[in-house]
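All protein chains but one are shown at their positions in the complex.
Presenting chain A:
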Amino acid sequence: MNSDLGLWAVPIAVLGGMLRVSTPFLFVSLGECVTEKSGRINLGLEGTLVFGAMAGYGGSYLTGSPWLGVLAAGIAGLLFGLLHAALCSLPKVNDIAVGIALMILGSGLAFFFGKPLIQPAAPMLPGLSLGAWSSVPQVRAALEVSPPFLIGVVVAVLLLFVFKRTRIGLVLRMVGDSADAARAMGYPIIPVRVAATAFGGFMAGVAGAYLSLYYPGSWNEHISSGQGLIAVALVIFARWNPLACLGAALIFGGAGALGPALQSVGVTSGYYLFYAAPYILTLVILFVTSSPRKALEGAPRELSITR
């Protein structure tokens, strides 16, 4: 039934982990990328993610359709994004402080409404088997890909195109780079930022639905282990480039699978260190790619952390 692959099991497991674990990172970081391009930072996406996980699970359980669950999670996320955007549009409101408040609010509301959803089983999103060509069961299992992951890849490419080649992307970048220039050109600043933050919230909600409806596929209060927060950091790590966000999400997903995979082939000591691998990797990449001359290249100038 199973063939013994020896050490080959590790790269296969890391590949599988990339495809399974990366999706929440990918969605949150793409959404946050758009939000930050408009000159705002939404730290509350962790709370939105948790609420989205609950709303997605609840939506799927109540309607019987996991896709309606995903939609419900997206809409819930959109509302959280709108709330953040509306609060930050008031004069002298700090977006980081609002984000932290919304992070706690989102988790708290999700725990409150999610209590009756822990026990029941909701219908799950189906997976696509891209590994049917292989006779090795491990490869087939690793290539069991979720539709949201493929959608995320398409969105990453689309966003790159929108940023670089379209009028909407140009307006978004202008609002994020220089509010004065946008104002002089007659483009509305606040509506653009509200839309960008709402989009970010929508994506984070969908990311939450992925957690509760596909992998690991369950709603409980520990469902997110900080993916929402890490994804916000990934955007900076990826220098506000959607394709780099995809790469960063894949690296983090694969690194998360490394610890269990190494233990399964018999490398059993020091697993706490392997679990820290994604974070060590981040430090190394940040160190290697840093440069005193081109620091924060691509950073939106209006962002409160870079201004």
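Definition applied: a residue touches a chain if its C-beta (ideal position, glycine included) is under 8 Å from a C-beta of that chain, and two chains touch if they have at least 3 such contacts; residues count from 1.
In this text, contacts and distances are computed from a predicted model.
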Missing subunit (named according to UniProt) among the choices "BMP family ABC transporter substrate-binding protein", "Heme exporter protein D", "NADH-quinone oxidoreductase subunit M" or "M48 family metallopeptidase": "BMP family ABC transporter substrate-binding protein"
Residue of A:Ser38, A:Gln138 or A:Asn241 touching the missing chain in the full complex: A:Gln138
Hidden-chain contact residue, picked from the options A:Gly201, A:Gly259 or A:Pro300: A:Gly259
Touching residues on chain A - with respect to the absent chain: 1-2, 4-5, 9, 12-13, 16-17, 20-21, 111, 115, 118-119, 121, 137-138, 141-142, 211, 215-218, 220-223, 225, 256-257, 259-261, 263-266, 268-272, 275
